[in-house]
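Just one protein chain is left out here, and the rest sit where they should.
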Amino acid sequence: MKRKVLSLTTVGALAVGSVALSACSGGAAGGASGAQTDGGTPVKGGNLVVARAQDAKSMNNILTFDNTSIFTFEQMLQPLFTVTADGKGTTPLLAKGYTISADKMTYTINLKPGIKFSSGTEMTSADVKFSIDQDTKYASTGWGYINGAIKQVSAPSKYVVVVKLKHPWAPLIADLALFSNAVVPNNYGGKTMDAFYQAPVGTGPFKWGEWKRGQYLKLVANPNYWQTGYPHLQSVTFNVVPDSNTRKLQVQGGQADIDEYPDWSTFQSVGSSAVNAKTFPSTELDYVAFNEAKKPFQDVHVRRAISAMIDRQSIVKAVLFNHGTAANSLLMPGVPFYQKSTPGITKDAALAKKEMSLSSVPNGFSTSLLIPSGDASKLTTAQIIQSDLKPYNINVTIKQLDPTANHNAQQNMQYEMGLSAWTMDIPDPDEWTSFAVDPAGGAKSAYTNYSSATAIKLNREAEQTVDPTKRAALYNQLQNVTAHDAPLAFLYYAPFAYGVSSNVHKFQVTPLGNYPLADVWKSK
Amino acid sequence: MLGRLKFVPMRILQAVPVAFGVTVVVFLLVHLIPGNPAESILGAQATPARVAALSKQMGLDESLPQQYLHFLSNLAHGNLGQSYTYQTSVLSLVLQRVPVTLTLVLYSVVLMLIISVPLSAWAASRPGGARDHAVRVVPLVGLGMPQFWVGVMLLLVFAVGFKWFPVGGYGQTFSQHLWYLFLPALTLAISVSPVIIRSLRSSMLNVLESDYVATARSKGAGGWSLFSGHVLRNAVIPAVSIVGVNVGYLVGGTLVIEQVFAIPGLGSLLIGSIQARDFPSVQAVALFVAVFVVVVGVLTDIVYTLLDPRVDLTRRIEV
Amino acid sequence: MSAVATLRRSRRGGQPASRRLRPWYKNGSLVAGLIIVGIMVLLAVLAPLISPDNPLHQNLDQALQGPSGTHWLGTDKLGRDVLSRLLYGARVDLKIGFLAVLIPFVVGSILGAIAGYYGGWIDIIIMRVVDVFYAFPLYLLVIALVFVLGSGERSIYLAIALVSWVSYCKIVRGEVIVARRQEYVQAARLGGLKNMRVLARHVGPNVVSQAITYAMSDIIMDIMVIVTLGYLGLGITPPTAEWGSMISDAQEFITTLWWMAVLPGIAVVITGLGLSLIGDGLGDLLSPERRR
Amino acid sequence: MPTDTQLKPVLSVQHVSLGIRRSEGHWDPLVRDVSFDVGAGMRYGLVGESGSGKSMTLKAIAGLLPRGVEVIEGQAWFGDEDLLTMSAGRRRQIMGPKLSMIFQEPMTALNPTMRVGAQIAEGPRRHLGLSKKAAMDLAVEMIARTGIPDPVRRARAYPHELSGGLRQRVMIAMALSCQPALVLCDEPTTALDVTVQDQVLRLLTQLCEDMGSALVFVTHDLAVISQTCSRLSVMYAGQIMEQGSVRDVYRAPLHPYTEALFESAPDFDDPERMLKPIPGLPPSLTHPLPGCAFAPRCRHVVEACTTSAKQLAPVADSRLTACDRVHEIFEVNA
Partner (left out) sequence: MSTISGVNEALSVEDVTKQYGSRRNILRALDGVSLELQRGEIVGLVGESGSGKSTLAKIIAGGTGQTSGRVLSDGQEIGIRRNAGEHRRIQMVFQDPYSSLNPRLTVRSTLAEVLRVHKIVERDQIDKEVSRLMGLVGLDDSALDAYPGQFSGGQRQRIAIARALAVRPEVLVADEPVSALDVSVQATILDLFRSLRSELGLSVLFIAHNLAVVQHLVDRIAVMYLGRIVEVAPVQALFAAPQHPYTQALIASVPRMRPADLERAPAIEGEPPSPIHLPPGCRFNPRCAHAQSSCRDTDPTLEPAGAPDHLAACLFAGALQPRSIAATKESA
């Protein structure tokens, strides 16, 4: 039950001035379920070129935390269930469906027959059991903690998998939809784990091509893909282009089809007859974390005061160029159980004054705001906050550390205020709420040391409540409590931005950040 | 001719202590970083027990000199360690990228010469004149422009505007490499040319005012025959050492340029590795770059010797 | 490497005495350079009086404006007045430029002078250390060191000082070796003067001009290093107005609001031009027979 | 119009003035109104101290004036052509085969990166249309003629591999390789040791005689002129002070400067004679004196010397002097 620490910020984010995307985004690989209608008849073939800020690190879906890797292996490795297009629910992918026992402790999952790996062999329940067990095995170093509620997985027949739980667990199907539970051949087809992931084999629309580290990674269409007629593309090439201007120019010049991380600042200018500047609803929340282990942030009045000083509209304007919205809640609009009416603190001079006068430091103080270096958006945000707090005699020094050091400083609670962001990996709020409010969740409540008995209790209850209405009520209360206690100052919800060449069709990004490419096609 | 190259083994021998010094600096570079490298490597998965285990595995519990000796002996076996980010041998990673950066640097040296030689000759032909002032001042503008800025501007004009060149990347074949690397090499060349033009100009002036050019004139030489036969070769000699020295600067420039132009060379590997705290990669790149610069130093001396018959580095008697 | 360097010079004796006496104010390069840098320094000093706005004052409603009557050079993405930031930036950059050059200049020159004057083992040891540092491109070491030391002004000074002393060491050593053979130095030694005295009074003043000339271009190099560090997110701590971070902030707008990067770029270029001209002029003035 | 010989002169320098241009129409004069004729096969000396303008005059003739120095007026007739206004192309045609030059410092006057044989062969290849091989053979022959042993091997040497004396021999071989009508020598032996100087002077005069080349010899060394030349001009502060045959001038100078110069110079064969320095310093070039340039240092000076400019004028049989008072001071045998 105890959740392991997840990385909070983009590890080793290289994208200079790129939008801060959380490393924890992800989800299930999609099938041919594009909801959007996109004119024209799909054209077969073509190579889709994606310009990305940094290279993937590893194809190991159970040990890898960075988005670039995840978005890549998701094209090859598919889990049993996947996220719906709105990101709030799940839908069967490799599974046909499932049944839940009355005690909510046993899930029986039926598999679609005839699904083949890219190697040509058929996928069976043994492969599924191996894959889930393998994930669970690496609970301490990888994503396996997500399977914490699973007691046992069995494969009673070729197309049936039975999952037994330790206790009732609402997010199970969402958990199984995570990429780390994607199905790989039993026993890695006889290879070692390392060898297997050098050229992974899965059931996805694309299969392994070649990888020149630091230069490009190429996937080619899987001829054995179980959904006939897909994928449309012949291949996908992920090119590493660290400079955001260069990425933009490459898409404009036709050398790349998709810019994975366009700058918000020039986002509008990306759009032209040849390129579409596209935003997709996300589950990203950007926030200020207060380290309650350091004075005076243990004081709720200080946190509330600062929250009331920050002009979120300005940040949305200066950082997102009005592409996002000010945040009001711990949960994001794209996440189930988001409460629109949560009374999150917004800019309010009177409240700020009142809270300051009630606080331990009514005359102001000096502090620092930690941000990762090389992140233009966070730098801008930090400067606005710095300027917002100044009239209240709170002198903020902006402290920049390289991404890894920044990450370490947060983990070790060696900061005072810090800018961070979160994106969901599964279509269930629990992943984030446990991380953010439960000190026992392993992350000291998003590294704030926030510890509210009420919040902890609400979160635990919600985890084990399967009934959606009851869960909703619990999460509403949790959102209200955190809005009042302000362990985090919620800043904004940002959509995902992509620069997409206009001859690319049906390119969709889910709120969890992943983009299935099976039904994407390129016109001439 | 070959007799004068007898100094080469000795010169290489001289480079050995420098190479050792380089390893010390490279070693210290990583070990001076505050905090435990193991902690940085483990990142999200750092627990005290794991940190301790990894520290032991990495030999971090040994004394610094011991660690250095380990580092050296690994180095001697061609073992530069595993990249934390890519989970592969650093050596193979680096070797993959060496030719890229090497091509880029050589390319920019060629472009630099193509830019500098005619311009400096043109300026030196009328010292103090308008063209001289123009050639002396205009390149200074290049000194004050950040490389990444120049790079993006070149991309904007020649790649996006005229579509003559691709927007970054490296290409597959050699001819593609030359096409892809033209703008980045040009950016580098622009940033170094001011220095080269100035020194070439002054060495050409020195040569033009020298007695032996007067002698050549007194033999009726003039125009191209004077320039090619007497001026260029003598003016190039000091330029060789200036180019040699500036190769280090060019290599430094690749850090930024490779970033801008999405070139998979040593520079982008280094920046990426530094930001990811991938220490073995940082060490390996720094080591390769430094050794490269040292080798260039030796080569510069050899070329210098071949060009200038007066230099005899085997003899060092001071009278 | 060093053997090559010392072979290049051939001394030409007996220049007409009059050239050496040309007063400094008749040296075109020097005067032009001094005027340019002087104006820069003046603008920097007077920044609080002449800038139209507080360089840190944000006005997000006025963000990313082009040049206009109220904001002559427009505003940045936080609505801060670019002209004011440029003027205040001159303070920071000139200060950093000069300070960052000062330590390596002094340390490098002294070590170089000692190596060149005494020769022998001292020379060998110092020059090997120099060779080692020389093997690392400036950017590589500075960037790595700033990463190690953490971003900020102090780290930048330290990193630049650790790396760039070697250039001064090399230059001064070469000059000292030439100067050591000059008869006035021999005369001073044979006059029974102590080595340190000969070095400080007779050798030093006559060799330092090359180092000064180099220092002028080095200041520009250092400003470029700061700009580049800014590009990598390791520059001067925000929100300080500084040309390097202005350029790197503007970097995301290069393809749209190009002037935002160009304006601080021009400031760097002009300063660079001024310093280079001073360097040229000083070179002419201090060692007339050596250069043109 | 001074005439030095009955024959048509090879070189006739007429009223040449050189200067550094300061502004339009204003020069700092370096050389003023210099005229002299060099007959065919003649060895002509230009003697003077540093700053006297002797080298500058020679450089003007050779077309090698340093940047900034211009010809203000005058001609240097070489045959029917004026060397001072000649086109660059025409000059290139005659430099080498008709006119050549030997410099003071053989180390710097030879291209350090070119083998000496190739340097000698360069002229003949260009002007005589010789093949590479033939030109190289000629170069080797010229090296042999200058008395350098083992000429084939020496032809392959670089200048720095030769001693000073050998280098100057190479220069001589180079200058004479196309049998020019006139050789200009700018202090060719000043950098050499006395024994080598002796050898080189002999070689130079011998070869010029063999080839029928005339010689203009610039030096500060009176003794060297006396050993080499038949006629000379004595220069001071950019002007010719006295002109005449070496024998006459050395026996009895007809200008106070020449007289003083001889008195200050040691004579090896007359060690007992006291040396008399010339007091004072040469006048500044930027502020030329209105009268005789030597007046401030002249022991015979009178008021008139300092007011009006002095012209070189004939005094006796083919002797000229720029001193007005020559008849008062010296005993002139007309």
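Should a chain be cited, it is by its letter among A, B, C and D, assigned in written order, with residues numbered from 1 in that chain.
Following the convention adopted for this analysis, a contact is a pair of C-beta atoms (placed from the backbone, for glycine too) under 8 Å apart; a residue touches a chain by one contact, two chains touch by 3 or more.
Keep in mind it's a predicted model, so treat the numbers as computed, not measured.
The chain not shown here is touched by just one of D:K276, D:R299 or D:H327, and that residue is D:K276. When the whole complex is considered, the residue among D:K8, D:K132 or D:R247 that touches the unshown chain is D:R247. Residues touching the missing chain, restricted to chain D, are 49-50, 163-166, 193-199, 201-202, 205-206, 220-224, 226-228, 246-247, 250, 260-262, 264-271, 275-278, 281 (touch as defined at the top). With the whole complex as reference, residues 11, 13-15, 17, 20-21, 182-194, 197, 201-202, 205-206 of chain C touch the missing chain.
Assume only the chains that are shown with their structure count from here on.
Farthest from chain B, judged by the mean position of CA atoms in each chain, is D. Among the chains in view, B has its Cα centre nearest the centre of the complete protein Cα set.
Taken residue by residue, chain B touches two or more other chains at 127, 148, 152, 156, 237, 271, 274-275, 308, 310, whereas all remaining positions touch fewer. Residue positions 245, 249, 374, 402, 405 of chain A are each in touch with at least two other chains. In the complex of the two chains, the chain C residues touching chain B come out as 1, 3-5, 7-8, 128-129, 131-140, 143-145, 147-148, 217, 220, 224, 227-228, 231-232, 247, 251, 254-255, 261, 265, 268-273, 276, 280, 291-292.
Considering their complex, residues 17-18, 21-22, 24-25, 29, 32-34, 127, 136-137, 140-141, 143-149, 152-153, 156, 195, 202, 205-206, 237-238, 241, 244, 248-253, 255-256, 270-271, 274-275, 282, 286, 289-291, 293-294, 297, 300-301, 304, 308, 310-311, 313, 316 of chain B touch chain C. Listing the residues of chain B that touch chain A in their complex gives 35, 39-40, 43-46, 85-88, 93, 96-97, 148, 152, 155-156, 159-160, 163, 166-170, 259-262, 264, 268-269, 271-272, 274-277.
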